[in-house]
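Here it is, the structure in full.
A single protein chain has been omitted from the complex, and every remaining protein chain is retained in its original position.
In order of appearance the chains are A and B, and numbering begins at 1 in each one.
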Amino acid sequence: MSASISVTDLTFSYPGGHKALDGVNLHIGAGEQVAMFGPNGAGKTTFALHLNGIHMPPVGAVVVGGTPLDDNSVMDIRRRVGMVFQDPDDQLFMPTVRQDVAFGPANFGITGDELDERVRDALAAVEMGHAIDRAPHHLSLGERRRVAVATVLASKPEILVLDEPSSNLDPASRRELATILKSLDVTMLMVTHDLPYALELCERAVIIDAGKVVADGGTRELLGDPDMLALHRLELPYGFDLKSV
Amino acid sequence: MSGGHAHALHIHGHSVVHRLPGHLKVAALVLFVAAVVATPARAVWAFGLDAAVLGLVAGLAGVPARFIARRMLVEVPFLAFAVLLPLVGEGPFFEFGGVRLSEAGLLAAWTILAKGSCGVVASILLAATTEIPDILAGLNRLRVPKAIVAIAGFMVRYLEVISGEVARMRVAMAARGYEPKSFWQVRALATSAGALFIRSYERGERVYMAMVSRGYAGTMPTFGETPTMTTDVVRALTLPGLAIITAAVALVVSG
Partner (left out) sequence: MHIPDGFINGTTSLGAVVIAAGGVGGALRRSATRLKDRQIPLAGLVAAFVFVLQMLNFPVLPGMSGHLLGGALAAILMGPSVAVVVVSVVIILQAMLFADGGVSALGLNLINMAVVTTLSGWIMFRLVRAPFRPSRRAVLGASFVAATLSVVVSAVLFVVEYAIGGVGGVNLLNVLLLMAGSHLLIGIGEGFITVAVVGAVLQARPDLVFGASDLAAEGGPRLPMKRFWILAGVAGAVLVSLTVFASSNPDGLQWVAEQTGFAQTAQGSLTATSPLSNYGTSGLSDAAGRIVAALVGIVVTFLLGWGTLAILRRRSPA
């Protein structure tokens, strides 16, 4: 199940006065996989935090699958938009994996056998069923990343937003996560610096810089424009040949 | 303060003690300690009995004596205090091995030694046979305010994360030749403690955002509780029950 997400004229400034987002417009269709690039401080994470109402848009609108984000709809939207943060330790805060994965659906009203089923299914989707009763800090980083994805999948979201999902992962974990993400039937927005990863998983890419969308197109086309990339402090990794992929 | 890692507190096992639910064990600890404290200090036999029963529990649970002895090092500060008491206490006095000891001080020292040690060993056994999530769930069932238990859960969860950050900071400082030996050099450590606070606070805010993203609205969700079995209650009450009976007998006998 996937839904579309539409952002119109989103503008946001932090209390100190720094304008993080300056009229961002972005429409992602149901089922699309979109990567978001940009230099540090461009506003990528701030943007992501608007998609499930952690920041409520002071100017502009966010519409999820036809439902506009406001104080009444925010709980429902949080269920439908699953957010996977950069540091898995920030979102694995319960004593056991089971309780972490159950936390989301339990808050949204799922109980009893259905709750157990959600937990098992979510962990199976990320191939971490064996860790169900373990404590999060006994898991490796790659395992924690996958469990973090499971904590969000358990609420059956329609849209998945991931912030730097491949950072600090060893190559094997990176591969395992990619396989899992490819198998999911959701709309996906991936904020990342890992350009090859974006190429592998997302057919479309958007570049944000200084709070504005400065490019929007096919991932391959964007990555094939070195001048555009350099303008926004992006570049392909050493030895990476676009044509060979 | 020893401040050991969580897994250094726990001895893995499947004994009858391990399998008892957390809330019963916590309640048993509290009752046992209360009984020990109520036992008159002069009834030395009573403490021998309490110690024997503790030993029985330790044996049943497979907790090695060496482990208990090592964890009992936390007692050292108050043992030092106890040892001083017969030397600096008030009269009446008596001679022993050429040293003048205070009677009241000696009795006080014995009281501290016996009761304190029983309390420490009982706590050690709880931590050794009960995983922390079960202890916290037990506190919840015993009607400790939910917020306190929830905060405790987060504290335990992030203890290793924060100590990890401290360890990394110390390594980084040592790599730059910084090894504090005198009090005044502790200042740089204290400044990095400020950075640690900021990091901890900011992580707290990020954890909150993650919680809110998954539907948190102020109350932690409750997960089902298994009903308490009478057999478990009986088993859990053995240790404190014996201690209570011992205390009662000692009180009656001492008049």
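Just a few scattered comments:
What we mean here is this: a residue touches a chain if its C-beta (ideal position, glycine included) is under 8 Å from a C-beta of that chain, and two chains touch if they have at least 3 such contacts.
It should be emphasised that the depicted structure is a prediction, and the values quoted were computed from it without experimental measurement.
In the complete assembly, the contact with the undisplayed chain comes from A:F93, out of A:F93, A:F108 or A:Y197. Within the whole complex, the absent chain has one touching residue among B:L87, B:A172, B:M229 or B:I245, and that is B:L87.
Per the touch definition above, the residue from B:H18, B:R71 or B:R214 contacting the chain not shown is B:R71. Across B:V83, B:I151 or B:V234, the residue that sits in touch with the chain not pictured is B:I151.
The hidden chain makes contact, of the residues B:A193, B:M229 or B:V253, with B:A193. Where chain B meets the missing chain, the touching residues are 1-4, 6, 9, 26, 29-30, 33-34, 36-38, 41, 71-72, 74-75, 77-78, 85, 87-91, 102, 104-109, 111-116, 118-120, 122-124, 126-127, 132, 135, 139, 145, 147-148, 150-159, 161-163, 166, 182-183, 186-187, 189-198, 200-201, 203-205, 207-208, 211-212, 216-218, 220.
FYI, only the chains that are shown with their structure count from here on.
Separation between the centroids of chain A and chain B, computed from CA atoms only, is 42 Å.
Listing the residues of chain A that touch chain B in their complex gives 49, 52, 54, 75, 78-79, 82-83, 85, 87, 89-91, 93-96, 99, 102-104, 106-108, 112, 135-137, 151-152, 155.
Against chain A, in their complex, chain B makes its touches with residues 132-133, 136, 153-154, 156-158, 160-161, 203, 206-207, 209-217, 221, 223-224.
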